Structures are given as C-alpha cells and as structure tokens.
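Apart from one protein chain that is not included, each protein chain of the complex appears where it belongs.
Moving on, here comes chain A:
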Amino acid sequence: MGVDHRKAAVFGGALALRLLLLVLFPSLPDLLTGRVEVSTPVTSFKRLQEGLFLYTRNVSPYDGGVFHQAPLLLPLFSLLPNAQSFPLPTVVFYSLIDLVNANALATISDSGQAVSGRFYSALRKHIRWDGVSIAAWYWFLFNPFTVATCLGRSTGVFTTTGILYAFSSAVTGNSLNAMLALGFASYLSIYPALLFIPLVLLCYDQRAQKAKTSSGVASFALQHFAIFIICIAGLLGVSTLLIGDFYTFISATYGFQLLVPDLTPNVGLWWYFFIEIFDSFREFFLGVFWLHLAAYMGGLTLRLRRQPLFVLTSLLGIFAIFKPYPSISDASLYFALLPLYRHLFPLMRYTFFAISALLYATLLGPAFYHLWIYAGSGNANFFYAITLVWSLGLSILLADTIFAALRDEWEHDNPELRGKEVRQV
C-alpha cells in the first residue's frame, strides 16, 4: 500500500510539473517543438500538425516533403482538439503517455530481471538503488530530457512506449504482447526491429525459466517472428486502407528514414557528414552507416547471451548515438533503463568523464546552435563539434557499462578472482 502511495505521489508530481510548466510558460511547448535537439524531421510535432492539416482536407500528406511519420498517428491526432488553439489536451495526452512509459519501466524494474536471469545472477544484486523502481521513475519522469520531449510533443514518445511496453511484457513472460508492442514500435520508426532477436531471447529465457520443459529456441523464435511480421503487416494494411497509396507512404516514411534526404541538424552524427560527403560516395556511406548500426546487434547478443535485457538496453544506447535522426528523447530512454544496472556502477571506470562530456554538450549545444543560426558569429562547425562531444560522451558511457557487465559476468564465473586487477586479452 505504501509503495502505491509513493507511486501515486510520483505520478501526480510528474503530471503536475508538466502542467505547471505549461501554465507558467505558455510558449514553452512551441519553443521546444522548434528545437532541433527535441524535434527531428521524423518526430516533429509541427510536421505532424501539417500532415494532419492536409489529411483532414483530403490532400495526401505523403505527397509532399514535410510529413514522414506513420499514417496511424493521423486519425489518432485528429481526435484531439487543435493544438494551436487548445494546447492543454495535447500536453495532458503526452503526459499520460509519459506515465504509461514510467509504469512499464516500473514493471521492468520490479521484475528484477536486470540483476538475475535464467543463466545468470549478478554478484552485487544487493547494490540496488533505494527502491529501484522509484529511482527509475525519478530518472525518467523528472529527467529534463523527458520533460522537454513531452512538452515538445515529439512523436518519438510513442516509439518509446512501444519499446518499453515490449520490454515489460517480455520480463513478465507475456511474449505475445512483447512481439505486438515491438511490432508497433517498428511500425512507427523502423529501427526498433533490430531489437527483435535479443527480445525473443529474453522471452524465451522467461518461458524456459517458468515452464522447465522448453521447446527449441529456433521454433520459438520462428513462431514469434511470425507474430511480429503479422503485427507489422496488419498495421501496414490498416495504414494502406487509410491512405490509399501503399507505395507513396512507404517511400515517404520508411524510405525517408533509410535514405536520410533531409539533413536538418540534430544531435546525431549523420546530418553533417551527409552534408559534406562527396556526392559519388553518398550511397556507399549510407550503406556503411546502416551496416554499422546493425552490426552491434549481433556482437552484443552473442557475447552477452546470458543478459538479454542488458543487450536491449545497450542497443537503445547505440540507437541514441548512431540513428539517422536521433534526439534527446532517445538518450532519455537509455538513461531511464540505465539505473536498472545500479549494481554495475561500482565497476565502471570513466563515469566522471562521460557525465562531464554529456553535461558540457547539453549546456553548450543550444548556445552554439544560437551562435550559428541566429547570431551569425559562429558557423556550422560549432554545433557539429558539440554533437561530436555528445556522441563521444554517450559512447564512452555505453562502452563503460558494457565493460562493467562483462566484468561482473567474469567475476560470477570466477568467484575466487573477485576484486582482482584484470586485463583483457
């Protein structure tokens, strides 16, 4: 009962904070919607409104260069009142989505799957955050990045919902729901499909742990792959019914995300690289960048087979760095899952450096962007340098957590060598 009271208080506080910000600063949502760090061409709320405007006037929103988001968002948002004249319902809606996400996060944390799985149980599992679930909510609900994303009304939060709901269903053993949620997330923005294999392994481990008599992993994976595909096909089918022209919306949404034609600045590494790359190499490097993004999935899944949830978390971190259109909402999702691994923090080596780099980038990013775009006293390299620092900080943090997880696994296997100096060969 006590926990429920705390949960209710935290949720209420988070909702109140968002509404308070809206009431105190009525122009804040529009300001955040316009920030390149919050809104990317594939998640921007302003573009969604434009698409909605065209959709409600029977013009195909995909026959243009502005709207690149999934078609099902259109009927959903046409139910909400116009955000320009009535901003409150939209913000309340997004805040509720945030609370749903936080609830999924709490479920993941409560399951304890982060510290002990089918094959593996962390040595330091007693080092948990004082009420891990609460910590996760704090890390998520009161994280300025999450609040900014919520008020900026980025449609990336729906992908976050899909991913978190898939994780929470997987750790509670509901593998069907996990696949459906992942299908929904992949339908919204293509990259969550890369999470499929580790997620299936997580589901399989849950099933095997409970049922004892387990079927083969291959047939289990195939079965779930079929569910996943059927889910996506169903969503695409509904979208086709909605829009009419299958090819147009596929090329305007998924084609757009794959080929990256819009080079609006964001916190990632792709935009400036593809502005400056020589035309003859553009396609080649597009392939290399996507291949690079996909390569981590195989490596992490193989090496950290015993901790599939950690693989999923690390992949989310990788997406936050190397996605074509990343925003701070992707980073906030990674930061939300990271406290599940509180027991790894003592094993990390470069925490201070990584956190300093991230803070540095967070503070200087908007300033340098202003210098480039508005003041004219800096050029594009200023903001580009900050995105490099941001990516570098995140990748150091990511590599450090992977190191800590591997070290923890090694100590688990060799309890006699615990605490000794180690080296990798």
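Following the convention adopted for this analysis, a residue touches a chain if its C-beta (ideal position, glycine included) is under 8 Å from a C-beta of that chain, and two chains touch if they have at least 3 such contacts; residues count from 1.
Note that contacts and distances are computed from a predicted model.
Engineer: Just by its UniProt name, which of "Gpi16 subunit, GPI transamidase component", "Trafficking protein particle complex subunit", "Cytoplasmic tRNA 2-thiolation protein 1" or "Mediator of RNA polymerase II transcription subunit 17" is the chain not shown in this complex?
Structural biologist: Going by UniProt, the chain not displayed is called "Gpi16 subunit, GPI transamidase component".
Engineer: Among A:20, A:59 or A:355, which one touches the chain that has been omitted from the display?
Structural biologist: Final answer for the missing-chain contact: A:59.
Engineer: Have a look at A:123, A:217 or A:263 and name the one touching the chain we're not showing.
Structural biologist: Considering the complete complex, A:263 is the one touching the chain left out.
Engineer: Of the residues A:103, A:172, A:209 or A:395, which one touches the chain left out of the display?
Structural biologist: A:395
Engineer: State which residues belonging to chain A touch the missing partner chain.
Structural biologist: Answer for chain A: residues 34, 36, 46, 49-50, 52-54, 59, 63-66, 84, 261-265, 269, 271-279, 292, 295-296, 299-300, 302-303, 321-322, 372-374, 379-381, 384, 388, 391-392, 395-396, 398-399, 402-403, 406-407, 410, 417, 420-425 touch the chain left out.
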